[in-house]
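Read the structure below first, then the notes.
Every protein chain except one is present and positioned as in the full complex.
In this document, chain identifiers A, B and C correspond to the written order of the chains, with residue numbering beginning at 1 in each.
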């Protein structure tokens, strides 16, 4: 059985797409180069051959068009899964996402709705050209009516994408391209979706809570490992569903650890980490023994690739922040 | 002298535009209906007659066009001041603002730059149709290379707009349309700009710090007044320049008061209030005696006007939050 | 000189401003009688428009976008569509919408600041009024794409203004209609003005119809004050769409006789003479003349019908005025199919605030 082979995160995406295409006639995939080329990252590899050009649609080269067609199709009862080729190209989609996708159900009091998914390969660290490395989840997290989802393992990628496609509302599904092929794991093609509103506790710990999402889950888990060597027990939470946010899981962890470091790749100011830290300030004040810290990209643009790794959060930076926090007691 | 007449916030904007148009040849104003019609809010009233159609340009009806032309002109040495007619229409401008305006200087290592201003009438409460009432500052606050500015009085509108036009970098200038004509004050047409990186302390207090911006400055000052009657002394800070943020002024106030309530009109989750609360969690932990609170729009869309006032922060909501905070000591 | 391509834009007009025909009736209009119900509909719409403006002027309605002068275009577009087609309007095409079953009370609700106006009891798949200009055109292209993919015999029709034809979304719609050969009809309702910006400032193109050439679509320019021409243009476009020949761009030449909306004052930017001239070409008078000449209409009928319209619309107005405001928790309804856990507390807080003494 093909289920039996370990697969990488990006293959889990392909697997989830194929599963839903097989099981739901109303699902279509659209985007630039998603057809015969199988997507510039190969996320849609083979789908065109299997499902044909009426299910897997290459679009004209225009992101406004992709967004508009997607909303149009979704509001007429289809379940389109659109791709923005890279994070840096989704800005022209913002208008349709904010004005129509997020509001279709609300505006029409449920008469029309917008069950669509927008897949956005996201983040830096792959030595790509300009505008191929952005972390821009914050564009969507202040928009009511959307879900912003960010998987960080093959299994979560599969389960969350199935959930996103089946969800009756619009979902922005941001794919951490840096870890597309980081490692492989067994992901049974069983059609089991994951919930879209819970954080995943990836590692239990008692001294500090490390909160992160997307590709930084890698560095954060490594940092937890390094901290363990120094006798610091770190709990690691993957906020795979940014909005609506499951803060309860985070608060519960902080109640135990009394410390919180938030790690993300986007620029610090008004990044989504701010929301988590804000909730800490509102709800965990009396549990916290140390100030919250954010380990993030700097408040600059992610530089071209010669410098990009210096921009991103690193194991070192996370460990240092955690140690500053655990110095308080 | 015309200087001697008190003017409303929107007239202060007109006054600042006229001042810079007179004093700097490279300034042009562009947007939909900004010409002979003087803008749908009358912010550009009379400018076309005074400065002619080569300085005050009506554009074709397309916000992408407005943004693109503005960036193009700015990068060739002009100082365009563009208008988005309403907040809800600026989403198509996001691509040019993020990809080009914010990056032009950085990308070219200073060879080209983008000294532009985008004026966006902002916020709800004027019984307007759909998409005429949005508070979407958070779209821009996570974008490095931009300045996000939000005046809340005639004098600050004048001084900040002059500063924005003269600033060598792109500025998003969000105008609180609900208080365009709230009150009048004397604003000498003296060409004096205000700094773009300091918060304004509008009222001194010792028990609690109320942090806000834009139209909510009105309710927040009224709340401070109400609290005073109950013996609670509230300091009110107008974060007129959201990014880059002057957190020092806020931290200083909290060091004194030990309490902080943040008031804004946008939806709560990942609104810019989150950044302020996050900074509190990072930098003011040991000063705070009460949890931070945010009084904001709900995490829903601002409803059509029959319900909109129930969506917005109100004096009552602010007072209640402040009292919860002062219950802690 | 080698020629790569040539194009020609046809102009349609049958019923001249003086009420006479310039030739035989086209296939869309089998006989003069067929025009009668549509003419009555135009009068109904005009009655509605007048009353809506009055409601706004007396503080009983928010900003309202009138449709005075556009009736032939609007009614003709609505008449051309089948129930299963999908209409994507901008914000003033009540004439088309009424023909499809949208109720005047819904129009009033929407401009009265109540989302429930968009919950049409009538055409359940039609798009609601669309404020971000011309985005409806691209959504309609998406709808048309869904019809094509599901092999449904349905057409998507979108309307936008002369100003709207400058919007990138309009171009995206025509580009995709061409690329996918979609059953889409893009109706550009050229009423001369986009708020204060005249048609001439929008584009250097001599017609707006020719924009369709950019996408390889069928293009047509039509006298939009001539109901007959509107019907014939729409018939052709629908036929093409249904037979797999793809999309069309039709430019309807009409005029905005009212201010842009009730929030606008057109005297600031346009001359009186232009408006006076436009009144000579408006759609109602010429059709009345024609139908009267054909002995299909007379003053008595008109008086009776106008009275009837007034009554019908007053029922709608009362239904609107009597409709209570939504409760505060309506803000949280329909935000998601199911309200996320996180939002229950906010909803409860909003309700609690209402209940305070």
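As a convention for this text, a residue touches a chain if its C-beta (ideal position, glycine included) is under 8 Å from a C-beta of that chain, and two chains touch if they have at least 3 such contacts.
Model, not experiment: these values are computed from the prediction.
In the complete complex, the hidden chain is touched by one of B:37, B:65, B:85 or B:300, namely B:65. Among C:68, C:160 or C:177, the one in contact with the hidden chain is C:177.
When the omitted chain is restored, the residue from A:18, A:128 or A:255 that touches it is A:128.
Note on the undisplayed chain: of the listed residues C:41, C:56, C:125 or C:207, the one touching it is C:207. Residues of chain C that touch the chain left out of view are 1-13, 166, 168-169, 171-172, 175, 177-179, 181, 201-207, 209-211, 213-217, 221, 246. Counting the whole complex, the residues of chain B in touch with the unshown chain are 28, 54, 59-60, 62, 64-65, 68-78, 95-96, 99-100, 105-113, 144-145, 167-169, 197, 244-247.
Contact between chain A and the unshown chain involves residues 32-33, 35-38, 40, 58, 60-62, 64-65, 88-89, 91-92, 127-132, 268-269, 298-301, 303-308, 310-311, 316-317.
Throughout what follows, only the chains that are shown with their structure count from here on.
The chain occupying the central position, as judged from C-alpha centroids, is B. Each chain gets a centre from the mean of its Cα atoms; the one farthest from the centre of chain B is C. Annotation: 36 Å between the Cα-based centres of chain B and chain C.
In whole angstrom, the spacing between the mean C-alpha positions of chain A and chain C is 40.
Separating the CA-averaged centres of chain A and chain B is a span of 30 Å.
Looking at chain C, residues 115, 132, 168, 335, 342-343 sit in touch with two or more other chains. Taken residue by residue, chain B touches two or more other chains at 64, 88, 91-92, 130-131, 269, 298-301, whereas all remaining positions touch fewer.
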